[in-house]
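These notes are about the structure you will find just below.
A single protein chain has been omitted from the complex, and every remaining protein chain is retained in its original position.
Let's turn to subunit A:
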């Protein structure tokens, strides 16, 4: 039941100020601007009185109902925010469409897209945010779920200090089933590196791809042997090379738990920082090279002086011979 083209266009282009009123609970929301649109719906920033919320509209009753089920389950998980919290579900009798449009209202998470954040603040944030992400994934996996459609667009960096939150739960699947929704670039099946069964290693592959794609300048497109291509991207990037072992292990599906990948990532980061500090502490090597270079220069000057003296003496000798 994908959205038909026309109704999707209409839903995606609701003018700011449009008021959406639910027919079951009667609450109204005034749309402020569009936050994003995906395969099965569109999300707007809206306000209800003074409260800012995110409203997801779709003409696909089924997928919207499935998503709400997941958000409700997440709400029951104590002590960790796995996704945005669900506030309300209702239907809107819109003046534009003859049919009613279902929607749900959730917490508005203010923040920046994952990839944009790293581009603005620097690559050194990538492993930090990854470790946070792996903690959230670990919790999600312990609850028996797999996030599925893990990609930078579904991650938001929020607050100060910055922390990562999961956004779109449309791909979230019970472990052991087939992953509901995915994006080719982050899907191990597309890269020929595994099945689409929902298991923790599926998310960990995508996590590695999130790190690779957000640190790699150009767009990635699969050509031929997927694994070899990804490894060469890692090896040619000076930053990613430091995490080669962790990334390779995740791409090959050799991590069973997010916590294990987090531990290795942490180890690789601290190994790298201590190596850099050592290098800074030993400055003598570079000055030694400079001394050598200066010595070489002096040698060249000496050669030129001797050559000039010899030429002068030879010229004097010829002049003396001619004068005789």
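We take it that a contact is a pair of C-beta atoms (placed from the backbone, for glycine too) under 8 Å apart; a residue touches a chain by one contact, two chains touch by 3 or more; residues count from 1.
In the analysis below, contacts and distances are computed from a predicted model.
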- prompt: Of the candidate names "VWFA domain-containing protein", "Sn-glycerol-3-phosphate import ATP-binding protein UgpC", "Glutamyl-tRNA(Gln) amidotransferase subunit A" or "Molybdenum transport system permease protein ModB", which one corresponds to the UniProt protein name of the undepicted chain?
  reply: "VWFA domain-containing protein"
Query: Taking the entire complex into account, which one of A:41, A:83, A:102 or A:200 touches the absent chain?
result: A:102
Task: With the full complex in mind, choose from A:195, A:232 or A:270 the residue touching the hidden chain.
output: A:195
Task: Based on the whole complex, identify which of A:110, A:124 or A:184 touches the chain you can't see.
output: A:184
- prompt: From the list A:21, A:48 or A:66, which touches the chain that is not on show?
  reply: A:66
Residues of subunit A in contact with the chain not shown: 1-2, 24, 39, 61-62, 65-66, 68-69, 72, 89-91, 99-100, 102, 104, 176-179, 184, 189-190, 195-198
